[in-house]
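Data block below; observations after.
All protein chains of the complex are present and in place, except for one that has been dropped.
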Amino acid sequence: MNFGKKGLKLASVLMGTMLMGGVLAGCGSQADSNEIKVGANFEMTGNVANYGAATLDGLKLAIDEINDAGGVDGKKITLVTADNKSEASEAVNAATKLISDDKVSVLVGPAVTANVIAESQVATDNKVPIIAPDATSPDVTVENGKVKPFVFRSCFIDPQQGTVMAKFASENLKAKTAVIYVDNSTDYSKSLGKVFKEKFEAAGGKVLMEEAFLAKDQDFKATLTKLKTANADVIFVPAYYEEVGKIVKQARELGITAPILGTDGWDDSKVTDIAGAEALNNTYFSTHYSDKDESVKPFVEAFQKKYGHMPNVFAALGYDAGKMLADAIKRAGSADPEKIQKALEETKDLKVGTGTITMDKNHNPIKQAVILQNKDGDRVMVAKIMPEE
Amino acid sequence: MKYLRKNDCIMLAFSVVLFAVLQVLITERVLSSFWQLNLLIIGINIILAASLNLINGYTGQFSLGHAGFMAVGAYVGVVLTANFHMPFAVALIAGGIAAGFLGFLVGIPTLRLRGDYLAIATLGLGEIIRIVIMNIQYVGGAAGFKGIPHHTTFAWVFFIMLFTLFFIKNFVNSNHGRACLAIRENEIAAESMGVNTTKYKVMAFTIGAAFAGVAGGLFAHCFYLISPASFTFMQTFNYLIMVVMGGLGSITGSIAGAFVVTFISAALASWPEFRMIIYAIALILLMFYRPQGLFGYMEITNMGIFRRIFKKGETPHE
Amino acid sequence: MSELLRTENVSEVFGGLKAVTDFNIHLDRGELVGLIGPNGAGKTTAFNMLTGVYQPTTGTITFEGESIVGLKPYQVTQRGIARTFQNIRLFSELTVLENVKIAFHYHVKYGILESVFRIGRYFKEEEAIEKEAHSLLKIFHLDDKADEVAKNLPYGAQRRLEIARALAAKPKLLLLDEPAAGMNPQETKELMDMIRWIRQEFGLTILLIEHDMSLVMGICERIYVLEYGEIIAQGTPDEIKKNPEVIRAYLGGE
Partner (left out) sequence: MRPLTIWKELSMEVWHQVLQQLINGISLGSIYALIALGYTMIYGIIKLINFAHGDIYMVGAYIGFFAITQAHLSVVPALLISLVVTGFLGMLVERLAYKPLRHAPRISVLITAIGVSFFLEYTTMYFVSPTPRTFPAMFGDVAVTVGGIVINGQQMLILGITAVLMVILTYIVQKTKTGKAMRAASFDTETAELMGINSDRIISITFGIGSALAAVAGVLVGIYYNSIDPLMGIMPGLKAFVAAVLGGIGILPGAVVGGLILGVVEALVSGFISSTFRDAAAFAILILVLLVRPAGIFGKNTKEKV
């Protein structure tokens, strides 16, 4: 049976080289002195690759700016990227590689809540701090009442965003009834729906109907036709721009004219491309910043120059995370993860791309939120709200 | 027949030595924690590849539902350990039984189907299982199940893998295993030789599913959070690739296939942009040069130098 | 009661086409009976009905006094009827030895756990069927090729392996479907002796479908002649040779 022999030879050669490769890679490259290694664990493949890639672009911009300005105390920041394939188990795999093989001092990312939570265990065990740029769900940094020591965040959290929008709906829009349409495949969307319902009903409003869809859905006409029958005063759709664009477009096509409210997932010029400016009229969404805001102009221009297109909210938050990271390393004065962790906790009134950040005791940044209105293809700032705490 | 016993002892001795070597590598931290985690995953993938091989390779039933059975085992396991604080062994066994039972239920109707029709039906069932889990809020739905105790250690994975390989090897080399092989070769002839083909197809399906369930339990307890996104049909393709690359109908093949595929994706982690492109090209080239897989039908125990160690008395599938 | 098998007005209708109608045969223990007829006469369909592959549309089939209509093929084999196939159906990727071992399947009693943990009856029964299989292969001059993969055997040897495999199922009634097909006269002669010998050795009843008249006339005690699904004649070889109906069916009427 000749091919058996050939197969054996091929297989043993393959396995031999790999074993060697494995052990060698195992030792990893030692961190040489004049560079600080930062791990970027993002969704580069898999179904949320677009959010991961956008955040990574913003982070890279921040790191390049810092390095061009001479790095931190003369040391350059090198970014080591790893792909978590938009999956929780792979996020752990990537984080373990960055920590044990690449010996990074700090981890940035991933973009999606589930992957951050999955990774937090590994980071805490190895005492390496994480900065989650976009995950807005509260249980990223706090688990049954206890703060996770090594997990930080550079964006505001859902309860703040949900409260702001619920207040806006009942007070500014005088809405009495609402329907909620969430994305069942993300924690982000579901927890925002819960907070909105709680705050809206506390303010005397009534939620008539709650429906759900799945990420990557294309056709929402079926459920929207059902929602139309409730003809509520407002429709709350806390989801990402890819699905939101189609939902708003298809809702208007089915003759739904009520105002549609959203959250920071809406904040991307693609929403207007997908839905069309006309359909987006009478829609409002909360987000981290308005690109019309003077203080945000430099970041927007820098991003436009480097990548040739406008930044979306993920890019902006990636950039903020980069700035926050650099500031913490400078104040820590070393690449030692635990020192950086302490410095992150003490972040106060730090000027970042989209505003100023002060870290609260739950490792969530106190940041202002803005409400924008889509008006004939443009985005007008309607309100700027500082968080109460 | 005494060779049979002798060979088992040789295999056992070899495995214990291998275990000791790897355990030392781990405790002395020669292997970084990244490669330790991947060693666990390789062990788990070997269980999945061998159990899929029992269904596809040995019994010739083209099943693409393996990730679904793995998901059942994983979720049953984590619910028992995290919510009911049951011991790890109980959770694994319960996961295996639950997945096996589902394999049994699913097996009966679908095994009337043939070839590609069975493939798409089982793929559909795997997806249905994943979608149902995604809609059960008790287990965290799409956002995933959090707070899983980290029970899986190298010892658990290694010895369960060893048990799986021995179980499947001995099953295949027995009267029952031969019945499955007969079904693969020529189902009409098998039935005419007194083999109850439905019973054995469902049996292979149930055993394969049960081991996939146990592997699911082991997989889940490596991570703090699991979500339905890790159990899609693309995951089943991974295990199918391992089985075909190793050689349909060869246990050594499944071990080699699981090792090679898992190692390639781990080693490529340092080039995230090109990882999938290189993996795709590797797949195409390997099928181009070795369509029958690294080992085809052969087992390592009766090739070349091994033939002298394992006395000639072995049947080719030993 | 020496009668082993009896079929009463059995018929098989494929969507209006009467493949076999009022098929009445009976076989006594130890008999060697032939079933002949031009191509497409329904011989193999009859075999398929006897072995449960097809369910007869009408009629009863009793084997050892019990009806076997409605049984699945593997149950029929377990009752003691084994068969070979017109176009060879061996387990091509398995070895010669394994092909025969599979036929012992029903007679092996050890359970799954015993086979997996190799305890209890596993080794005893495996050794038993190993020995039996080898002895069977010796009879059919196949023992030297025991570890050869079935598909690599020459045509004649594959035919003999199929018969050996059928015998391994320890049948009471052996159905041979054109065993001499594609064999030269010398091989047919050897086959004839072998069939006589195994009938003697294993005390078998044999029903033989065959086109090779020298073989049929040589060893069959009784012959049924089938044409267009109907039995047009039955009797000893001499009667059949002289029967006008049979001559017409084979040589075509004036």
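Each chain gets a letter, A, B and C, in the order it is written, and its residues are counted from 1.
What we mean here is this: contacts are C-beta pairs under 8 Å (C-beta built on N, C-alpha and C of every residue); 3 or more make two chains touch, one makes a residue touch a chain.
None of the values given here were measured: they were computed from a predicted structure.
Colleague: Where the complex has a chain not shown, which of A:Asp73, A:Glu171, A:Asp219 or A:Asp336 is the residue touching it?
Modeller: Residue touching the chain left out of view: A:Asp219.
Colleague: For the chain left out of this view, which of B:Val24, B:Val90, B:Val132 or B:Ala155 touches it?
Modeller: With B:Val24, B:Val90, B:Val132 or B:Ala155 as choices, the missing chain is touched by B:Val132.
Colleague: From the list B:Ala119, B:Ile168, B:Ile183 or B:Met298, which touches the chain that is not on show?
Modeller: B:Ala119
Colleague: In the complete complex, the non-displayed chain touches which residues of subunit B?
Modeller: Answer for subunit B: residues 56, 62, 109-110, 112-114, 116-117, 119-121, 123-125, 127-128, 131-132, 134-135, 188, 233-234, 237, 240-241, 244-245, 248, 273-274, 276-277, 279-284, 287-288, 291-293 touch the chain left out.
Colleague: Counting contacts across the full complex, list the positions on subunit A that touch the omitted chain.
Modeller: 44-47, 49-50, 52-54, 184, 211-214, 216-223, 225-226, 229, 242, 245-246, 249, 253-255, 270, 273-274, 276
One rule holds for everything that comes next: only the chains that are shown with their structure count from here on.
Colleague: Average the C-alpha coordinates of each chain, average all protein C-alpha coordinates together, and give the chain whose average is closest to the overall one.
Modeller: Going by the distance between chain centres and the overall C-alpha centre, it is B.
Colleague: Taking each chain's centre as the mean of its C-alpha atoms, which one ends up farthest from the centre of subunit C?
Modeller: A
Colleague: What's the distance between the Cα centroids of subunit A and subunit C, rounded to whole Å?
Modeller: The answer is 72 Å.
Colleague: Between subunit B and subunit C, what distance separates the C-alpha centroids? Give it in angstrom.
Modeller: Spacing between the chain centres: roughly 40 Å.
Colleague: Please output the residue numbers of subunit B that touch at least 2 other chains, ranges allowed.
Modeller: None at all.
Colleague: Name, in rising order, each residue of subunit B that touches subunit A in their complex.
Modeller: The touching residues are 25, 30-35, 37-38, 41, 134-135, 141-144, 146-147, 150, 219, 222-227, 229-230, 247, 256, 259-260, 263, 266-267, 269-270, 272-273, 275-276, 290, 292-296, 298, 300, 303-304.
Colleague: Please give the residue numbers of subunit A that touch subunit B in the complex, ascending.
Modeller: It comes out as residues 1, 3-5, 7-8, 10-11, 14-15, 18, 21-23, 25-28, 44-47, 81-83, 86-90, 92-94, 96-97, 99-101, 113-114, 117-118, 120-122, 126, 139, 143, 184-187, 190, 214.
Colleague: Could you list, by residue number, the parts of subunit B that touch subunit C in their complex?
Modeller: 1, 4-5, 8, 166-167, 170-171, 174-179, 181-182, 185-186, 188-197, 203, 249, 297, 315-316
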